[in-house]
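A protein chain is absent from this complex, but the other protein chains hold their places.
And then chain A:
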Amino acid sequence: MALHEQLGRLDAARELRDFKAEPAQMRAAGPGKVGELRLGFSLRNGRSILHDLYRVAPLLVQQALYWDEAMPELPICSIISIGGGILQGDRYKIDISVGEGACAHVTSQSANRVHQMDANYASQHQTVTLESGSYLEYLPDFTIPYRDSRFINQTDIIIADGATLLYGEMMLAGRKHHHADERFGLDLLSVAVAVRRPGGRKLFAEKILIEKGDSSVDYPAVMQGYDAFANIMCVTPPTVAARIKERFETNFPAEAPRAISGVCRLPNDAGLMLRAVGMETYDVRREVRRFWQIVREEARGRTLPQEFLWR
């Protein structure tokens, strides 16, 4: 089976050059190792629905549910990985599209655990497409790269003028309470995102690259004293972005903060970026939720439901 074009391109990434060995278990990108997920949301009779669903294990979505009490019209899909995490040799491909005027929320069932590796790597390519007037919250749970793991992820976003997307990555430095070597003990974490207009004009791009032995990880201006961080972008029209920025209060207390956060503008009037850093996942999650609530209120006139006790 030929690998998908974008996944094939990721295979050629320079940072993967030292990780080409075949696993002793199932071969890389073999049957059962290539997960695929396609979700299409659209408006039908005034209601947003999941009209298109295609999935290949280990990725799984069952159906859209409407359980958000503060936004009952919102179809919600939870991505399940039946493999219990990302293993060496895994290749994932996720496509999400939201049609004109529709809304959707996509999340994941639990933390995205990238397991320890002794051969090869895992890769993921995502495409997110938003048509005009649509609204998508794509907020996967924390990614936890175990020690010696290698994970590369590329997300290509195509968003029409007037649509709003809330998308981001939350990362934990490793299983911090499990082993002393877990904190940034990963071999490679490469996470890139690019945002374009339907015509191809690039608005924003970013790549986070962490490689083993990078001594700057423990610098005060990088991650000293913290183990979790989040980069959450809100791609939205400038008027909405201005209202959100006005409301979001920077959090950077001088005395022993558990978490710090702030919002600044993306280039080319693309929208905003929330940067948050914290000690534990829940510290960062609180900052993300604060931003998320303002985004939803300003972009859609809805607020967030009460948080579940078990999240």
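Rule of thumb we're sticking to: a contact is a pair of C-beta atoms (placed from the backbone, for glycine too) under 8 Å apart; a residue touches a chain by one contact, two chains touch by 3 or more; residues count from 1.
As a convention for this text, contacts and distances are computed from a predicted model.
Participant: Since a chain is absent, check the UniProt entry for it and pick the matching name: "Urease accessory protein UreF", "Secreted protein", "2-oxoisovalerate dehydrogenase subunit alpha" or "Peptide/nickel transport system substrate-binding protein".
Facilitator: "Urease accessory protein UreF"
Participant: So one chain is hidden, and I want to know which residue out of A:50, A:87, A:158 or A:273 touches that hidden chain in the complete assembly.
Facilitator: Missing-chain contact among the listed residues: A:273.
Participant: Using the document's definition of touch, tell me which of A:121, A:229 or A:292 contacts the absent chain.
Facilitator: From the options A:121, A:229 or A:292, the contact with the absent chain belongs to A:229.
Participant: Identify the residues of chain A touching the omitted chain, counting contacts across the whole complex.
Facilitator: 14, 190, 192, 202-210, 214, 216-217, 219-224, 226, 229, 231, 249-250, 252, 254, 260-268, 273, 275-277
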